[in-house]
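Just one protein chain is left out here, and the rest sit where they should.
Each chain gets a letter, A, B and C, in the order it is written, and its residues are counted from 1.
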Amino acid sequence: MAGTLETALVQTLNGVQFGFILFMIASGLTVILGILDVLNLAHGELFSIGAYAGIGVFGFVIGVVGPPSGVLGGVVFVLAVLVSVLLTAALLLPVGTVFEALFLRAIYDRDQVYQLVLTFALLLILLDVKKFVWGNTSLRTDAVYSAINSIPTSELVGLNYPTYNVFVILVGIAVVAGLFWFFDRTKTGRIVRATAIDREMATAIGVSTDRVFTLVFALGAFLAGFAGAMAVPPTAATLGMGTNPLVLSFVVIVIGGLGSLRGAFVGALLVGVIRSWMITLYPPGEIAAPFAIMALILLVKPEGLFGTWGETA
Amino acid sequence: MPERVETDGETRYRFLGVEATRREAVALALGVVALFAIPDVTRLSDSLQLSVIHQGLLFGFAAVGLNLLLRHTKLTSFGHAAFFGTGAYATAVLAKYAGLQSVGLLLLGAIAAATVMAALVGALSLRHTGLYFALLTLAFGQLLYAIALGQSALGGSDGMPIRPGPANQPLLLGTTFEPAVYQILTYYLTVVVILVGLFVMYRITQSPFRNALDAIGQERTRARFIGLPVRRYVWAAFVISGVYGGVAGGLYAVVRQYVRPEGTLFFLRSGDILFMAILGGFRTLVGPLIGGVVLIFLQDVGQDVTQYYEFLTGVVLLVLVYGFPRGIVGSLRSGGVVSTRLRQLRREPSAVADWARSAGRTAERKAVESLSSLRIILFGVD
Amino acid sequence: MKRTEPTERDTGGIGRRRLLSAIGGSAVAAALAGCSTLLSDGGGQQSGDGGDSGGSIPEEPIQAGLLTFTKGAPGVLGIQAQRGAELAVQRINEAGGIGGQRRIELDVVDEGSNPLDSYNQFIEEGKEVTFGPISSGTHSQIAPEVEKNEVVNVGTDGTVTTLYEETVPDPTYSFRFQNYDIMEVVTMAREAVERIGADEIETVAGVNPGYSFGEDEMRVFKQAITKLTGAEVVYEGFPELGASDMSNHITSINSEQPDVTFSSLWGGDVTTFVRQASANDMFDNTTVFGTTLYSAAGDVPADALAGTDIYSGSRNYYWGHPALGNWQPGRELFDAATAQDGVTVPTAHYMSGYGAVTAWATAVEKAIDLLGTYPSQGQIAQMLEGHGFFTPAGYHNMAEDHQGSSNSFAGAMVYDDDLGAARLDDVNIYSAAETAPPPGVAGSAWLDSWSS
Partner (left out) sequence: MLEARNLHKSFGELVATDDVSLEFGQEDGELVFIVGPNGAGKTTFINLLTGFLSPDEGSIVLDGDDITAMSADERVDAGIARSFQVVKVFEEMTVRENLRTVVLTERGKTWSLFSMADGHADVERTVDDLLSKFRLDDAANTVAEELPHGDRKLLDVAMSFGLDPDYLLLDEPTSGVSTREKEYVIETVVEVGREAGVTTVTIEHDMDIVTEYADRVVALHQGAVHGVGPPTMLETDDELRRLLLGVGE
């Protein structure tokens, strides 16, 4: 398969896939940022806990389902993986809840810098909690990646592209759609947005901001856990895996506009795809690429691509 | 010679514009003596290392610079390692490619480079405030980190040595020294730089310039409408604070004779610098310096004691946020948390039980609250 | 299994006495070479020459320090080195200690954060010898300090080329058991030619970790392979250390279909790379040759290596060569190593730790033998220069340029179900002369001098 066009297509798809993983991480961060006005430095650790916990959940669920065989088996297996990812993400809900109610709530009215110290302290603590629970070495889940790849998809159209990546893109689209639906169409979502636009007004019409904040933080943790479980099968869970996604999410948020979900989506795909092309065309620029994109966009559009949360969901 | 002045019925001493009560003057004198005595003190115990304290002072000095922004303009920079790293790398580049050997010239180079870098980063990120500013400084810091990592001329991840000339060592007063002597002499150099730097910072914080920064930090809009070109002032403060980082970084390079991206430019170093300021007390002048020594010491000792030392640091930061938001120096001051509680304790020893009870009650309430929130999230309102 | 006495046949027809003197003549040297069985029937007295000098050798234990990665991603390499060093120390102590009475106490410190401080702490604590580090950056950082402190350090790895060419051009106290990058890279360039044929290699690509080590390795490989085959370099990718996604690099390889893909990925990155490469059918398009892929031997899962086409080097030690059944010292080392915590199979990094300690200990023994007293740091350093010694991996020489010179190994990397880890099949051995420049010649100059 040496066709230039095909390579360009696959490279772009690689970028899209990476972009969707990035979006799953950054969306949680940006929602928390937009509504609570808190920059959660521990978000990367939540992502990595999702990866570690995901390995356990995959092991259990797939042990029950068994490897895929035939079309029906394939469908069942994919569903089992999805259920595992959702279960893993659900495990993060109480973590997010406790964070918000126990730690953050006490310091909303203090200088913002204390929130940074607090979430950084939680980052350090979680780092060692992971070490304590899962040990010092990296962990892998063996079955998921190869099993899903054994289901033919892109091969059907003559493309050499792993089915797992197709899976990530599809799930990513579902997450995007789900989030927009939640914030645009559901009552709870609208209440959350209203709170983001005007806290006082929301309180005045009887919204409990405490509860909204807890909900939003739990949602952020849920998304981080979801992303962790989705990201881990092709690679490994390691203690330091939270750092890079965290920093890349910052870049995505700056590009997209602070607290804008749409911005995070466009930013994540932009970073994913441009980074992908950069690796192809100028490999040494790999690490600097996201930051270079960010600097460029800031020069052209200092406010980021989209406005702030609430006005443009 | 110090001159005696009476203000508000208190005897104060004034020297070179530094005004202090008798107590403060004594503390100051003791502090200076302690700084100079540290190389001798560290010889007494194996657990105290000069290099660790030295490193703490250097990062703490960068935090003193950052504090100009944090304390007065209320801007939180999460990218101050950029200037520390720029100073350090400028020193390394000058030593390697320009063959500069004199410590003085190397440090001047570090200052120049950090000034330019801070001017640039400041111009690009100061359009924003709050978290956006924090994120931007962080991202620019990471950009520099990525550049240092990617450039083989800068040694990539391996870093660069600062070993110029035939002596393989920067020259102090044109002379080379044994490693142990070199370490002590550079330490004294650091102490002198720090004392000068603190003095300069003290004078800045007594000057009209500080009033302008405070005005901007406390009410930005009003500051514009009393005629302050806000961006220009904040930018100037940003550059000054960057220069402190650059000086610290340059000294770091000269002292350790080696720089690596990880140790000087990585965003967690920026975090360290920020947390040092808060740990020590960002409403004080010397707090960040003390925070620097304490944090680095904590990380170093923690590593020897337990493999879970990050947990330890995290818990210390938590205690800081909830118990001592004014930091070490801020809490120890008269009127701070510590002295208030101590006074209370002396009067009423049973107060401890009350504190414990109230802390327990708070924790319990919080736990119940978070459980009920969780229930609502999972199962909806019943 | 009944342990039999080695016979003349086992030792290649050399008499026990001659063998003993060949490996260094002392109990410690014999133990470290894995020939302790030689001593069981009184051979120990043979070694007594160094050990009995009594009064002139101090009795207190030798404080030694090892700087290595004990956690995180590079722990995969570092813990191997640590276990190797620990086994060597254990064998020395069981053989009665250095000079027959000085036991070694090894203090292991993580080189992950502030290695310079950790090293200085060693010196402040009065360590008599230090070993390590693993990383090149750390090595460049501490080598000049070693020279200033005048305490011998035997580097386990830190194989950066510039160490003895630029950083410390004329070392006295700094040594390195492993040779520099060039040796392992040239080994793999030769291995590629050996397996595929110089005429068949027209295009090469690289996927190397995105930091100094990976960039250096790729640079050397380019130089070597173009000299050997005249091949064209069609792609160079540098995924970040610990990258979760290498799809882009793999797609580029698929697009270019190079005859050879060179890789110096190590540890967990190997598994990520191999898995994602398999998923993208990359092995239909290229053959991978790597220097340190085998460092992931115990980490790489069974399914990942299925259907791959990978050759890996294993520096100066591969546990399975000579075959364990034919080589008692190798067998004993393998058994001892796999009984240790965290060692699935001993890799080249295991030997880095083991060999560094061995190089130092045997040199000190030799010095004691010659001087009759315990040697000074200067004397140990002098003794180490040009020092020859044995480990179960064979004969090593600490050349005049202060780095170890030994045979190197490479083979096809496959999964071994019985072992529960990867092994190398069909192992080739390359001599030091083939893979590294003679002492005194700079690496790049040596490569330049090859006729193409």
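Note that in this section a residue touches a chain if its C-beta (ideal position, glycine included) is under 8 Å from a C-beta of that chain, and two chains touch if they have at least 3 such contacts.
Bear in mind that the values here come from a model prediction, so they are computed numbers and not experimental data.
Within the full complex, the chain left out of the display is in contact with B. For the chain left out of this panel, the touching residue among B:R12, B:R224 or B:K366 is B:R224.
Of the options B:Q206, B:T306 or B:S339, the residue whose C-beta touches the omitted chain is B:Q206.
One chain is missing from the display, and on chain B it is touched by residues 17, 203-204, 206-212, 214-215, 218-219, 221-222, 224-230, 233.
By definition in this document, only the chains that are shown with their structure count from here on.
Chain contacts: chain A has residues 284, 287 touching two or more partner chains. Contacts with at least two other chains are made by residues 71, 210 of chain C. Across the complex, chain C meets chain A through its residues 71-73, 75-76, 210, 235-240, 242-245, 247-249, 251-252, 254-257, 268, 271-272, 275-276, 278-281, 299, 301-303, 342. Contact residues of chain C toward chain B in the complex are 71, 110, 113-114, 116-117, 120-121, 124-125, 136-137, 140-141, 144-145, 148-149, 160, 167, 210-213, 215. By the touch criterion stated above, chain B contacts chain A in their complex at residues 70, 74, 76, 78, 124, 127-128, 130-132, 134-136, 138-140, 142-143, 146-147, 149-150, 267-268, 271, 274-275, 278, 282, 307-311, 313-315, 317-318, 320-322, 325, 366-367, 369-370, 373-374, 376-378.
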